[in-house]
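First up is the structure itself, then whatever we jot down about it.
One protein chain is absent from this view; the other protein chains keep their places.
Think of it as A and B in the order they're written, each chain with its own count starting at 1.
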Amino acid sequence: MFIQQLINGITQGSLFALLAISFGIVYGTLRLLNFATGSIYMVGAYFGWIVIHYLTPNLFLALLSGAAAGFAVGFVLERFAFRALRGVARIASLICTIGFSLFLNEVMSVLFGAERKSMPSFYAETAFSIQGVDVSMLQIILIIVAATVLILLQILIYRTKLGLAIRAVSLDFKTASLMGIPTDRVISLTFSIAGAVAGIAGVLAAAYYNALFPFMGNLAGLKSFAAAVFGGLTSIPGAILGGYLLGIIENFAVQIISSGYRDIIGFSILVIFLLLRPQGLLGKKSD
Amino acid sequence: MRDNLRTLNVVLVVLLVLLFATPVFAGGAQEDDDSIHIALSAPITGDWSEFGVNFQRSLELAISELNAEGGILGRPVRLSVGDTQGNPQQAATLAQQWTSDPTVVAQIGPFASGPSMAAQPIYDAAEMVQLSPTASHTEYAGGSPWSFGIVGTQAGEGPFNARYAYEEIGIRNIAVLHLNNDWGIDTAEYFSEAFEDLGGTVTATEFYFDGESDFTAVLSSLEESGADGLFIASFYNDGAAINIQKSRLGWDVPVLGPTSLYSPQLIELGGDAVEGLYTGTGFFTPDPDPTVRSYVEAFESAYDAKPNFHAALAYDAMMLLADAIERAGSTESEAIRDALAETEDFPGLTGSITFTPKGDAVKGYRMLTIRDGEFVIYE
Partner (left out) sequence: MASILSSIRERVSGFVGRHKNAVTVVIVLFLVALPWLLTSAYHLRVATLVGIYVLLVSGLNVIIGFTGMFSLGHAAFYGIGAYTSAMLTVMAGWSFWIALPVAGIVAGLFGTFIGLATLRLRRVFLAFTTLGFGEIVRIIILNWRSLTRGPMGISGIPVPQLFGQTFDGRGYYYLALALSVITVMTLYHMYHSRVGRALIAIREDETAAASMGIHVFGYKVLAFTVGCFFAGIAGSFFAHFQRYVSADSFANLESFGIITMLALGGTGSIIGPVLGSTILVLLPEIFRFLMRYRGVIYGLTLIVVIVYRPGGLANVKGIFEKPKLPKRPHQKRFGLFRRGPAAGGLS
């Protein structure tokens, strides 16, 4: 039972971690809480589904499609709304993300219907068993894809020139722009990358749960916010840690206490944790 | 540039003013004809919109059939649809809108119990019939003489499912998983009570909140309780997810659920995982009954989708209302209410309908099972 819940927790945690990262990089560069993250995740899931349903049942093509859709949505959001709101107090941008979230959910609901769509099973065969607990290929793939994306992001941000630019912008927008960094392009790219990560998470979630629907991002978005805060919001390893910890804690909470308190446990632990350590697990105090 | 900005400002203000002026004028428009005006409140947008949209489709279908046969009392029927978004407060606002309109004869909806309960005091005060296809809250129908529900309460359905589980399927120790809303609680409680009365044991009861998509943790913990069967009080969409995740865990026990589980989409979503699932229902699409056949065919050809249990209930609500108005011989609220209350064995798609003194429907159920990817009647 322990192993079972641990594996459940890690699988779910991978999804949380991806979303938390998406949340975290936008917050890190723009200090903006992007409540549309869950909706971008949903849009990604739908674009993955479109590939599988109409073109070819290939999970990896679906992941690419979901990532591309997320990238595009992220780009559009930034270009047409948040760029105009940059420099204005955050509440306006925050409301804008809420508006976008509503808009995306309703658009998908009108286009595809609000009912659940089924996603075929991929790689359902058992990869290996630990103490009688089966782990499917899909779970392995999910964890590997999530880990790959997270490592790539880590490399992108800490080892490339673009990453340097992103970090510079996040540290000090004005100085960065004075240093000749094309801040607009950097922010636009950050947003798009965050969108792509959320899109990938959406396709993975749809494949794992075999279903997708227009409002699937609401709860997922909220929980990813929790995971991101848990880890410290501005730290990428923190967000990853937060995502996995939240997944594991939730699953054990169901086991130990009751399923009805699942969400509240995640939130309560976070609230208590925040009161004791306001900067998150790996966040820096000065921020 | 500043001028441009100001122009935009002014245009914006003018637009807003115009927008707010519209309802004042639009509200007064009344169609001065002899049609019978029926109102529908349902979640057309928001989380529950799939059900609301199906309500609307079923009602439009029913009304076009009624009108093709000369309408009700020889008068044509027309429908107004209002969106509740599944929100109690909006349902109540909508109720006020319908009751303020003197042409509205009766209201069908809302979908969920919360909105139905919130709207109830308004229909009660305005003395308008509120016929909800799906509200099953134990206090709903009894709360007002003007409120009726046709889905049937769990007091009837619970013992039916429990008897099948215990006697026919042979489950002795059952685990219960339910959606945490009024309907889910009732369903789980009436079932558990009846099941224990028969001599069975409920090994564990767990619940989940609407919107949850991960059931592995709760299923693992239910599995540990040592049950040889699982009862799920869920809608078909969660039902499919629960079965998929259950089979992934390798937990191999029979699953049983109430009528809300019945939907052709259950099989589409659940695939192999729902094979062998049992669900009680009053309605299912392959039913050879001619009224069911014609409804299913009309629905499929009009909307390119298969109707589910909730859609059929909305159709029944409209047809029952039409029947009651015919029997009342008038569109007076009181006459309609009395005719509805006197309904006896109305042949609906979802089973025959007779109301209890409170206004709940008493219904008959059949047990279905899924074999080779098809719903079949369980003998």
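Everything below uses one rule, namely that a contact is a pair of C-beta atoms (placed from the backbone, for glycine too) under 8 Å apart; a residue touches a chain by one contact, two chains touch by 3 or more.
In this text the structure is predicted, and so the values were computed from the model without any measurement.
Trainee: Considering the full assembly, with which of the depicted chains is the omitted chain in contact?
Mentor: By the stated touch criterion, the chain not on view contacts A, B.
Trainee: For the chain left out of this view, which of B:37, B:137 or B:337 touches it?
Mentor: B:137
Trainee: Of the residues A:3, A:55 or A:107, which one touches the chain left out of the display?
Mentor: In the full complex, the listed residue that touches the missing chain is A:107.
Trainee: Just one of B:107, B:120, B:153 or B:308 touches the chain that is missing; which is it?
Mentor: B:120
Trainee: Considering the whole complex rather than only what is displayed, give the residues of chain B touching the chain that is not shown.
Mentor: 1-10, 12, 16, 19-20, 22-24, 26-28, 44-46, 49, 53, 81-83, 85-90, 92-93, 96-97, 99-100, 112, 114, 117-118, 120-121, 137-139, 143, 180-182, 184-185, 209
Trainee: Kindly note down the residues of chain A that lie in touch with the hidden chain.
Mentor: Counting over the whole complex, chain A touches the hidden chain at residues 27, 31, 33, 35, 79-81, 83-92, 94-96, 98-107, 109-110, 173-174, 177, 183-184, 222, 225-226, 229, 233, 260-261, 263-264, 267-268, 270-271, 274-275, 278-280, 287.
As a convention for this text, only the chains that are shown with their structure count from here on.
Trainee: Taking the mean of the C-alpha atoms as each chain's centre, how many Å separate chain A from chain B?
Mentor: One centre to the other, that is 34 Å.
Trainee: Where on chain A does chain B make contact in their complex?
Mentor: 1, 4-5, 8-9, 12, 106, 109, 113-116, 118, 120-121, 124, 134, 136, 205, 209-211, 213, 215-216, 218-220, 250-251, 254-255, 258-260, 262-263
Trainee: Please output the residues of chain B touching chain A within their complex, sorted ascending.
Mentor: 45-50, 53, 180, 206-209, 211-214, 216-218, 220-221, 224, 237, 240-241, 244-245, 248-250, 265, 268-271, 305
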